[in-house]
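Encoded as structure tokens, the structure appears first; notes follow it.
Every protein chain of the complex appears in place save one, which is left out.
== chain A ==
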Amino acid sequence: MNAVVNNPVEHFQSEYARLIGELDNDPLRDERKAALERFAATGLPTKKVEAWKYTDVQPIAKRHFNTTQAAPPIDVGQVDAVRFGDLDCHELVFVNGRFNAQLSRLGDTASGISIRSLAAALADSDSGIGARLGHCLGENTHAFTELNTAFLQDGAVIEVARGVQVDKPIVLLYLDTATDTPTACHPRTFVSLGENAAATLVESFAGLDDSSENLTNQVTEIDLADNARLDHYKIVQGGGKNFHIGSINARQARDSRLESHSLALGGNLTRTDINTRLEAEGATVILNGLYMVDGKQHVDHHTRVDHLVPHTNSVETYRGVLNGNSRAVFNGKVYVHRDAQKTDAQQSNANLLLSKTAEVDTKPELEIYADDVKCSHGATVGQLDEDALFYLRSRAIDESTAGSLLTYAFASEVVAQIKLAPIRERLEHIVLDKLPQTEQIGEFV
């Protein structure tokens, strides 16, 4: 009989020992070991840690996630249901963190574009991926990132050579399906765009079963060379009881542009950290976000933009809709380093509370060590506008529809920023489906 392990650190250590025993010729041996040691030194964050003050990971700490249990088979119909309609794309499908070639639709890629699973890249001793992983992780990573490094087995590696524009969006579809005991997966996405390269990447996390209590602990690294451009979409949907912890970590060279859209529309506990380092002049990051939570759902976005040199720009717009007993956290940090003059940083976070028992904690955090900068921020928390509700009702729109319509209008300002029509339309539907009177407000959109 196995000893019962209560301490989450000990649990992850014992899972680690089991995993290591199964890996041969692991190019990440040393990195894993070091990461696990760093994790063991701190353990999972508690609410005493400022960045986790409002997000309690006890529900994760007390579940003893299995790391190696295989996912049950799923059928194509389930995948189709969460695909983006007929979006023409390079698609990799993952089930509980593991690449599934049968379900994927990678298609042909032109020269200069390499898209493959991380497992394949790690198995290829010529890939050199082992040495490159972690390149975009700054000093501001947390314990879950260490766990990801210690346990990562799969994910995606996307490399685009200089001057190449990827013809179609790249979609990574991470599906979560229920297992006998809760499992954890730790996928890693590594994206590298050469000079003047451009791509669109969608990372979609879809819970297929409301009963799943699995943990997805995912890390994305984005490396943008001079004048490279990436449109990144992260979408979390479905799955009423599962956990999602993720981080997006970017390094941006001269005149590069990252446009990040993070849409948290499902899950029990969803936390996304976005850290981007603007390392050379002209680098620009756009951060858009929308979260919609209900019931007891909890969603947390922590963003951090490091303006390291002069003439860099960031624009951040996050909106949230909260219902039931849900809770949302937004923490937007803008760090303007010494000498990063002419920084232009704008940030706003607006929240709509649809119930008296929902709660939001929003905190702009500006640290500015340069004197010639333009920084602004604003955070609002409010209810539906009574005047607008009455106006709509006086125009024969019933109360419930009017409320849904105003909520939809609020949320859709973020969704409208999405350039890819099939993704925008799919998200419009997901947002609509969360509202009462979907059919009636469908007439308006």
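By our rule, a residue touches a chain if its C-beta (ideal position, glycine included) is under 8 Å from a C-beta of that chain, and two chains touch if they have at least 3 such contacts; residues count from 1.
Throughout what follows, contacts and distances are computed from a predicted model.
S.K.: Per UniProt, what's the omitted chain called: "Heterodisulfide reductase subunit A", "Fe-S cluster assembly ATP-binding protein", "Peptide/nickel transport system permease protein" or "NADH-quinone oxidoreductase subunit C"?
M.R.: Going by UniProt, the chain not displayed is called "Fe-S cluster assembly ATP-binding protein".
S.K.: Looking at the whole complex, which of A:Lys342, A:Arg393 or A:His429 touches the chain that is not displayed?
M.R.: A:Arg393
S.K.: From the list A:Tyr16, A:Tyr233, A:Tyr291 or A:Tyr408, pick the residue that touches the absent chain.
M.R.: The single option touching the absent chain is A:Tyr408.
S.K.: Can you name the residues of chain A that touch the chain not displayed here?
M.R.: Here the touching residues of chain A are 385-388, 390-399, 402, 405-406, 408-410, 412-413, 440, 443-445.
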